[in-house]
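Following: one structure in structure tokens, then a few remarks.
The other protein chains are all here in position, but one chain of the complex has been omitted.
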Amino acid sequence: MTYNKASSLFDLSRWSRLAQIGSINAITGLSEMVDQEIKVTALSLEEVSMRNASALIGEPDDMMVGIYLLFSGSASGQIMLAFQPQTAFELVDMAMGTPPGTTRELGEMEQSVLAEAGNVVGSFFLNAVADHASLRLLPSPPAVVMDMVGSLISAVMAEALQESETVFVIRLSFSLPGRQIEGRFLVLPTLDSHTDASENEENQTT
Amino acid sequence: MAKILLVDDAAFMRMRCAKLLAEKGYDVLEAANGVEAVQEYQRSKPDGVLLDITMPEMDGIATLKKLVEIDPEAKVVMVTAMGQQSMVIEALKSGAKDFVVKPFDANRVLSAVEKLVA
Partner (left out) sequence: MTANEESIVVGLGEMQVRKGQSAVLSCIGLGSCIALCAYDPVAKVGGVAHMVLPTGGTGDKKQVSPKYVDTGVPLLFQEMSKQGAVKSRLVIKATGGAQMLSIPGANGRLNVGERNIAELELALAKEGVSAAATDVGGTRGRSVKLFLDTGRVMVRTVEGVTSEL
């Protein structure tokens, strides 16, 4: 089967398997970290335009905590784990074993907890994709930012647009059953690196 | 009791590990990145090292190689979320004695440390 590299013919179905495998593992990692069951509520792969980009994680002027990292190796791109501030505080409490409501702002230790959450979720996603497709995908250390959704997304989009006209996003939504806790996980692979990963996917015996 | 050096850029992880080990009577030292880890290793000669991979300045694999270069007998266990097959292989080949994936099970870490310093 010839693989057409033009982005207009980009084959999302090849990546859907990788995204699913990566996402399941990513959620497993987070679940282990907070010792709670986590449910995937939605998984999508889409080409995103600048116009609908901020809708990826919320309203443009909503406050959001984003844990951001880059990845490189066989493929490169960006990863962002996003939570509303209140959710981020609750996750910190869960991870640290402190009573709910203890964390009310993000000091150094709290940011470190969230950074570690980003590290685990990001690494687990990359590990599953890498092992499945025989690749090497290395995450950077994470950065924790709390700011407006519009600003966070525009920074991520600007970075993606530096490399490519089209921006491709894997978006995972998840929640903790029985609690008002939900989050989003975005993976934005750099377009021209997709060919390596998805060609390897093609070559895997299944 | 044995002296263990914890290397991780996340203060939260260092705190968690330190608590776990201190409760079992180990002396705990900490470093936040590879550069600090090498300095601390040379200064304090710990009996074992728990080493993260994804860190700024010098990643865990580079740190591992440096530690083994300084001390071929260095006893290092990788403790990291970066558990890809290629990474595990590289770490073991570069001299790590064990490889624990984060988020870790407390008993897994404790038994890895016990075996390390035995």
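Letters A and B name the chains as they come in the text, with residue numbers starting at 1 for each one.
Criterion: a residue touches a chain if its C-beta (ideal position, glycine included) is under 8 Å from a C-beta of that chain, and two chains touch if they have at least 3 such contacts.
These numbers come from a predicted model, not from an experiment.
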Quiz item: Of the residues listed, A:Met63, A:Met96 or A:Met109, which one is in contact with the missing chain?
Solution: A:Met63
Quiz item: Per the definition of touch given earlier, which of A:Leu30, A:Val145, A:Val169 or A:Val187 contacts the omitted chain?
Solution: A:Val145
Self-check item: Residues in chain A touching the chain absent from view
Solution: 50-51, 53-54, 60-61, 63, 68-70, 140-143, 145-159, 161-162
Practice problem: May I ask you to list the residues on chain B that touch the chain which is not drawn? | Solution: 56-57
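The working rule: only the chains that are shown with their structure count from here on.
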Quiz item: Where the centres are mean C-alpha positions, what is the separation of chain A from chain B, in Å?
Solution: 27
Practice problem: Name, in rising order, each residue of chain A that touches chain B in their complex. | Solution: 29, 32-33, 95-96, 108-109, 112-113, 115-116, 119-120, 123-124, 126-127, 130-131, 136-141
Exercise. Would you pull the chain B residues touching chain A in the complex into a rising list?
Key: 9-13, 15, 54-56, 80-87, 102-103
